[in-house]
Structure formats: C-alpha cells, structure tokens
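Provided herewith is a single structure, encoded as structure tokens, for subsequent inquiry.
With one protein chain withheld, the remaining protein chains of the complex are depicted in position.
Moving on to chain A:
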Amino acid sequence: MAVVKLIGAWPSAYCYRVIWALKLKGIPYEYIEEDLSNKSHLLLQYNPIHKKVPVLLHDGKPICESTVILRYIDEIWPQNPLLPADPYERAVALFWIKFADDKVFLLSKLYQTDGEEQQAAVKEWLEMLEVMEEHALIGGKKFFGGDEINMVDMAFSFVAHWLGILEDVVGLEIFEPHKFPRVSSWIQNFKSIPIIKENLPDVDKMYAFSKHGREMMLASKSN
C-alpha cells in the first residue's frame, strides 16, 4: 500500500489544510514535525526550491505548495471532493483559493510590524474582509463549498483561527463580527466541523509563539 507522509510545522496555517484534506478523505499518513528555525536534511532534500512546509510524500515522491498538494490529493483520492466537478464552478473556487493564498502573508505582516507599517496591514486586512463579505460569501451558503466544506473553506481558515490569536498578540481588534456578519457566520460554522475543531493549533501555544516572535522583532528593531 502506498505510504503517505506529511512534513509540517505546528504553527503553519498551510499545513493544516493538508491534514484536514487527508482526514476528510480517510487517508492514513505519518506526520513529521519540522523545526523551521533549524531545517532538516529531509525538508531541504524534498523541497530544495522553497525549503518550506508543507511537503507531502506519496510513495517517496514529494509534492510541494499546499494548493498543489490538495489538488493532487483530490485527484488520487476522489472521495469527499475538495473542488466542484463543474469546470466553471471549479474556476470560481480556484479564484477564491488564490485570493486567500495571496493574503495569508497578512498574518505575518500584522504581528511582525508596528507603527505605520502595522496600520497599513490593518487596512489591508479590512479590505480583504470586505471582499470576503461582499463578494466571496454571497448566496447564503453555509460554507464556500455549499453544505460541506471544500478547499476554499480550508484556504480561508487563517481568518477563522489565526487572525483572532494575532489580534490578541498585537492588542488590536480588526475583525468586528457585526461589521462582517457573513464572515462571522462562516467562521462559526467552519470551526464547529469536528475534523477542523480537533485539528487546530492550541490557542495558548500559538499565542505564546507569536508573542515571542513579535517581542524578538521589536527588540531587534530597537537595537
């Protein structure tokens, strides 16, 4: 039987997408935790181009970049599909996945900056949330995937879990539920799915990790 391994890092929003996809499809896998501050020979061997996680190993063959990995998983194991079957609906889903992918950097931008740079990050966050509210979540669906979650929901997970933690770290409220009712509804629905709920980084651990990262950054700035 084919062996599936996942090289990941516990704080990484991208890695959880792969975990959720594998669990949703009932695929057994071995998880290998990577210390990103001290990258392993294994990671450098299997992702020499970007040297990043997640990396999926299927029968020893590496696949890199979370969206590429998810599409691969979806093609090899078609049960509980992660993308619509209709080509047009799929193109729309891929549009939103790319949109989300291009915004995940806003997490780092928020907690690794201060002053004007941070204010600019806050502005970008609000713009992103507005797009989600006004364009992505129209149609009264429970999830981006309809009645069930799909790859688009997974792509926006950083808004559902990581944003809240970072707001506490930097002491700013960016997401006001009453201003983004559709997004708020979606977050509640998304986080109540058992596979999601049971596979998220611990809030306190994530808070401590991000707070430490921020303190290091601020300290190095003042030096």
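Here is the rule we use: contacts are C-beta pairs under 8 Å (C-beta built on N, C-alpha and C of every residue); 3 or more make two chains touch, one makes a residue touch a chain; residues count from 1.
In this section, contacts and distances are computed from a predicted model.
S.K.: Which name from "Response regulatory domain-containing protein", "Beta-hexosaminidase", "Acyl-coenzyme A oxidase" or "Glutathione S-transferase" does UniProt give the chain that's left off?
M.R.: "Glutathione S-transferase"
S.K.: Of A:V3, A:L44, A:I76 or A:A208, which residue touches the hidden chain?
M.R.: Spelled out, the listed residue whose C-beta touches the missing chain is A:I76.
S.K.: Residue by residue, what part of chain A touches the chain that was omitted?
M.R.: 49, 58, 61, 63-65, 67-69, 71-72, 75-76, 87-88, 90-92, 94-95, 98-99, 131, 135
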